[in-house]
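In this view, the complex is presented without one of its protein chains, the others remaining in place.
And now, chain A:
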Amino acid sequence: MIALQQAQNVPDPLSVPANAPEHCPGTESELAGKSDACAGCANQEICASGKARGPDPALPFVNERMANVKRKILVLSGKGGVGKSTFTAQLGWAFAADEELQTGIMDVDICGPSIPTILGIASEQVHSSSSGWSPVYVQDNLGVMSVGFMLPSSRDAVMWRGPKKNGLISQFLKDVDWGTLDYLLVDTPPGTSDEHLSIVSYLKESGIDGAVVITTPQEVALQDVRREIDFCKKVGIRVLGLVENMSGFVCPNCKNESQIFKPSTGGGRRLAEDMGVEFLGAVPLDPRIGKSADYGVSFLDEYPDSPATTAYLDIIEKIKQQLGD
């Protein structure tokens, strides 16, 4: 009997277009357009000619828009529900607290957009003008784009396969009139799949400044986060650091701290050490964070004196340091 080991024959995940078939050798490969898998692929002619190795026609337009964006930061985690969207929102609010700065938040979680709810703008719609789709503004210097603004009802499921998601992400980057931004924060879905590959390939040329990776303390989350950091390494994204969220809960009654998601394998700190990434800090589990998110208000503004706010602000300071801002 033989153990099946996965044939990881994808040379560079970024060179597999969204519409390529299962065994695409990658557009950069020698076999591009010529392998068995290429038969019937829409890109076969271009790939075989060796002419258009890869570049998506949207790319020049994306580059043009992104030329006005100073910093592009991804918020990632292999695991769902660890607080990516919540963190993205706090980061956005914290940056926007400085009136001099323009910040944008782009939500590429297409099947589960939480950003509109968390920012309290769930009932807004996207408007288009001659200069493109205009983002929805939480305040003058905080613009947001999400598929949530485009659905007739929040009950609607977006049942899209990869290529359609890829198409929408390219539109978010090339058709949205972001204006001049100091920061563009990108909230992502869990996993390492189409959305991630799409955002990374579209921003490859204009440059991603780095990724903030979020985890919770337990091993079931950490194992997915290890994979996410491995993904960042594979596609060449700098990891600005790791945030451990929901670490420890202080009972409002007896004030004692207990571990809900016990760090049975050392938690985020140990993972950061093991994988050689910066540990940015830990945010405690605080039910008021969840409530603020559900009601669409800024936790930082509502509870400025809470330990979680202090933790968030420390982490944000460290992120700025990492970026050299």
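In this text, contacts are C-beta pairs under 8 Å (C-beta built on N, C-alpha and C of every residue); 3 or more make two chains touch, one makes a residue touch a chain; residues count from 1.
One rule holds in what follows: contacts and distances are computed from a predicted model.
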Hidden chain of the complex, named as in its UniProt record, picked from "Ras-related protein Rab-20", "Dynactin subunit 4", "Cytosolic Fe-S cluster assembly factor CFD1" or "Ubiquitin-conjugating enzyme E2 N-like isoform X1": "Cytosolic Fe-S cluster assembly factor CFD1"
Selected residue (touches chain absent from view) among A:186, A:212 or A:293: A:293
Contact with the hidden chain (one of A:44, A:63 or A:265): A:265
Hidden partner chain, residues of chain A it touches: 1-6, 8, 10, 13, 16, 18, 20-22, 24, 78-82, 85, 110-112, 114, 117-118, 154-163, 165, 189-194, 196-197, 216, 218-221, 223-224, 226-231, 234-235, 249, 251-254, 256, 258-262, 264-265, 275, 285, 287, 290-291, 293-294
